[in-house]
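A short worksheet on the structure shown next.
For this depiction, one protein chain was excluded, whereas all remaining protein chains were kept in their positions.
Per-chain numbering from 1; labels A, B, C and D assigned in written order.
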Amino acid sequence: MNWLSALARGAEIPVFAVAGAQGLAPVEGLRRRPGLRLVDSPRHARVLLVAGAVDAAHKTALERLHAQLPPPRGTVWWQAAPLFARGEAVAGNDPLPAIRAAAEASDPDQRPDVPPHPWQGMGPHGQGGRGMMGGNPYGRPMAMTAEDIRDGLELDAYSARFGPFLPMLPPGLALDLTLQGDVIVSVTVVSPPFEQGVQGDAPDLCAARMLRLMGIGPRAARARGALMVLPKGSGMRRRLAAWLRGGTVAETPEPLSEALPGLEWAEAVLWLASFPPSQLRAVCMERQAA
Amino acid sequence: MIAAALTLLLALPPLVWVAAMFDRIGTGRGAVLIGPLQNGAALLLRPNTATEAPDRLNRLLAPGWYLALALVGLSVVPLAPGVVASDISTGLVLWGACEALTVVVVFLHGWSPNAPLPLIGAYRYVAIGLPAMLLSMFVLIGAALPAQSLSVVEVVEAQREIWNVIRQPLGLPLFMALGLAITLRGPFDYADGAELAGGTSAEESGPALALWHFARAAMLVAFSAMAATAFLGGHLGPVLPGPVWLLLKTLVLMALSVAAGRFFARMPPARMLTFLWVVLLPLSFASLALVGVEVLP
Amino acid sequence: MTGIAMPLILVLLAIAFAVTMQRIGAKTEATWPRRAPFLGGGLPETHAWQRFHVRYYPMTLLFIAFEMEMMFMYPWAVVYVETGIVALAEMGMFLGILSVGILYGWREGVFRWQ
Amino acid sequence: MTLVTVLIVAAALIGIGLYGALSQQSFVMLMMGLELMLNGAILAVIGFWSFSLGGAPEGQLLAIIVMAVMAVEMAVGFALVVAVYRKRQADMTESLTSMRH
Partner (left out) sequence: MTDALFLALSTLAIWSGWRVFRVDSMVRASFQLMVSFIAVGLIAVLLAAPYIGIATIFMMAVEMMVMALFMVMFMMNPAGLNPMVMVHQHRFSIAAGVVAFSGLSAAVLLSDLPVQRVPEGADVVRDLGHELLGPSMLIFETAGVTLLATMIGAVVLSAHSGRYGASDAGSLPPGLTPGGEPAGRKPDESAGHHHHHGGH
């Protein structure tokens, strides 16, 4: 497979970028950079790029994410203090050389190799389960039914922590969500989005982020039609239109725990993207202080 | 028949490469020619991901089924007069079956890793894929009317005088909507979109992911060849030999599909569902009725 | 017979190709942190496989009833030109009847997320 | 491939389907059994049509009708499943017997 490796040597390096504080604008700047490709899932990536400061409270989350890059993998800390002792640290403006170096690295897992719950050898088939729904088959329990907020069919509720580094959410925002199907039933804000400064609220950057979730590029000519596809009445059209005109958005969002329940996943993600990170941060901080 | 099948098997990889190039043009990344090959090779050398308690068999086979459906769909397309790999008198129905099974395969791809984002992608895709398939059925039946046959060979023969795209101007755009849906593109990419971090392929890596992209591009080729055959006269054309015409038309439709995928924004799925049933489906009825009135003796 | 032999051969080829290709990649040990589902650093409490609330279930029921019409339409298309205006009228009536169902479903909101 | 072999395959499908329809406890699995029986029925109809009816179109029509019956059965069956679940959070045949309390 020598020729395959030779061919692969010229490939773009797939990078999963985690934007920390002040990291959003620099990461967006890398999107059109030749030699690397920003990807949406760590499974597709070779290198984990941490851009901007991530506070120590998110160390475990970052280590989990790091483990989800298929090995061999590398880490780059770009204008960020390393949270674990692996990878290259860069202070300057260009992380590409460090990313190239990291693409040769092979970090070990930072998390211990233990299942979420002990299960091996338990249960009638050694799969950890009991009866039809009980126990922890293969390390996790099964979801149980709960009341639904829309049509009254009591089906299973899926509870999980989403974020803080989920690419479709504002960076740093971690939510404890309960979903039924793809509709959000309840929301608790665990950590607010990171501080992004003025650069993070730049209209073209915000518009590009929102349009990417809608599957199109940021060229304004195309984006006019994009307004039509957004749901009416939620203010998303108004905010996107403002950004496309180059204006800023100064609306304060409702607290997330009240605004998100009842929304479908796609709507919720677009709704979050239709506010500048600073406004979302402010509203989440207010809640936490209260 | 065997020659036609071999031709398809030989032509598919280069056409997949071309599809990947189309996807790269205009993204400002450079290396349009060699880039897809390099990225593909790099992906092949990466490991596959294991997930917690996945459905291993379906996870292994889903990209293969997708590719198989693209190949079978492609095999009903006549390459030249009388040269077709699957010589079946109900080729249009077989293509329809491939569309229907594509929905199943994408669902299985999202179901099998046992992870939330792929699962949501899989379910959303079914909601959109099923009604999108209805559209294509109506417009393909519109293409079968003048041919008085369900055989794709006859559909081409019936276009000797006038192409179906002129008889049925709405047919091609509606069929392209289906094309975007079964190739997981742009406005119909409810399976693998960015708001689900890659959706059904969010948990895939290495060769499994490379194959999924390969199969997706192969489906684009199959769809474009089918659209060229049903609406643009397939291998018919002056001067040049038939297969060349088919190739040219296929390339044009591939480029059009890629462009359409980048041009139109994706709606939230519930809006799209209503749009499909309430706007596009009646349009496809109208398109069929139009053809029906035209071809009446 | 020949009609289905070739598609079947192509299916077998594609599956064989896909399974072979998936053996190329590097082999790694699947540790638990590597296998956890991707949630951006977060973790789920339960398996993702669940009684999933399919929000569009009434639409699927409408769909399987409506889709049956395809079974009748294909043979209809073959004899349409020979039969002429009668065929147009009959299919118009058939589709008209079914469209009532779609309109009713729309009014009842089945195309919305439940 | 003779009429007898085709019909025996159809009989096997019907037998398995009957087993499923009688033995399964949940509505949805019970419907799978019914579908499998109808699958056998389609095969039998097409076998007869091909070997004994000389291609009379009624045979094909009958196969289409069987399929339409299947679609109707599924749509109504699932709608009932939803309706019952909404009221009772139940998906088993036995829980229906306790409905009159």
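Points worth noting:
The rule is simple: a contact is a pair of C-beta atoms (placed from the backbone, for glycine too) under 8 Å apart; a residue touches a chain by one contact, two chains touch by 3 or more.
Since the structure is predicted, the reported quantities are computational estimates derived from the model, not experimental observations.
For the chain that is not shown, the touched chains among those present are A, B, C, D, taking the whole complex. Across A:Glu147, A:Asp204 or A:Glu254, the single residue that touches the chain missing here is A:Glu147. From the options C:Ala30, C:Leu43 or C:Leu98, the residue with contact to the chain not on display is C:Leu98. In the complete complex, the residue from B:Leu108, B:Ala147 or B:Leu273 that touches the missing chain is B:Leu108. Looking at subunit C, the residues touching the absent chain are 1, 3-5, 8, 47, 49-54, 57-58, 60-72, 74-80, 82-83, 86-87, 90, 93-94, 97-98, 100-102, 104-105, 107-110, 112, 114. Where subunit B meets the chain that is not shown, the touching residues are 53, 55, 58, 88-90, 93-94, 96-97, 100-101, 103-104, 107-108, 111, 114, 123, 126, 130, 133, 150.
Although one chain is not displayed, subunit A still touches it through residues 123-125, 127, 129-135, 137-138, 142, 145, 147, 150-155.
In this text, only the chains that are shown with their structure count from here on.
Rounded to whole angstrom, the centroid-to-centroid distance between subunit B and subunit C, based on C-alpha atoms, equals 14 Å.
Once the centre of each chain is set as its mean CA position, subunit A and subunit B turn out to be 30 Å apart.
For subunit C, residues that reach two or more other chains under the stated contact definition are 24, 26, 28, 32, 34, 36, 38-40, 44, 47-49, 52, 54-55, 60, 67, 113. Shown for subunit D are the residues that touch two or more other chains, namely 82. Every residue of subunit D that touches subunit A in the complex is listed here, in rising order: 82, 85-86, 89. Remark: subunit A residues 1, 4-5, 7-12, 14, 32, 34, 37, 39-41, 43-44, 46, 70-71, 137-140, 158, 160, 166-168, 179, 181-182, 211-217, 222-223, 225-226, 229-231, 264-267, 269-270 touch subunit B in the complex. Here subunit A touches subunit C in the complex through residues 1, 41-43, 58, 60-65, 67-68, 70-72, 109-116, 137-145, 148, 150-151, 153, 155-156, 158-167, 169, 174, 180-183, 264, going by the rule given at the top.
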